[in-house]
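The other protein chains are all here in position, but one chain of the complex has been omitted.
Take a look at chain A:
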Amino acid sequence: MTSFDRREMIGAGALALGVIAVPIAVLRAMRAPTDDEPSDRQKLIAQQVAQILIPRTDTPGGADVGADAFLLLALAAGLDGTRTPDGGAAIQGATARYRRPDGSLDHLTWLEEELDRKAHGDFLAAPLARQQAALDTLDGAAFANHQSTGPWPKIKGLLLTGYYTSQPGGAKELTYELVPGRFDPDLPLRPGMHAYSSDWTAVEFG
């Protein structure tokens, strides 16, 4: 455990999950049932991937704040084009087998099977170092040559969104300032200064 307050972490995570749990339930009630509800194993994989992608440091990690739960919500609702038929360039070659009947890509099944392959076995049963190596390999391939290819960039983007738009991610890991009150056009960037999650133009354009 780091210097981060564990009670605070659990509270933040529970809060995030509480916020997210309602819309997932609402979504399920509102929409036609599908046969592709995430399995318990897929949920655990999402949780582990969230925490490896953004580990716990002096601030909470990805799973600590429910970034994985946000990923499940986002995929269920089709954020970032994840439920559109032939979701962009993601469905190519070997990924074609993860195409749903509606033409969209089953990102979670792809992630599950891809990580098992990269881990040379059961990803969840593998030691943490092998899990990290598997995800690192997957990530490196997806962003090779400064290109974004395959389903992973969408998943990664949604996990990052889940993290940095959570209260701990946005206001503890980064800085959140709703009412700056002034604009300073040129300040020295000093060590330890954090980026702003509330710089909306930067958020939009990256």
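Keep in mind that, in the parts below, a contact is a pair of C-beta atoms (placed from the backbone, for glycine too) under 8 Å apart; a residue touches a chain by one contact, two chains touch by 3 or more; residues count from 1.
The rule is simple: contacts and distances are computed from a predicted model.
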- Message: Looking at what's absent rather than what's present, what does UniProt name the missing chain, "5'-Nucleotidase C-terminal domain-containing protein", "GMC family oxidoreductase", "ABC transporter substrate-binding protein" or "3-oxoacyl-ACP synthase"?
- Response: "GMC family oxidoreductase"
- Of the candidates A:Ser39, A:Thr57 or A:Gln92, the residue in contact with the absent chain is A:Thr57
- Item | Contact set of chain A toward the excluded chain (per top definition) | 16, 19-20, 22-23, 27, 31, 52-55, 57, 70, 73-74, 77-83, 132, 135-136, 139-140, 142-144, 148, 153, 156-157, 160-162, 164-167, 170-171, 173-174, 176, 178-189, 193-206
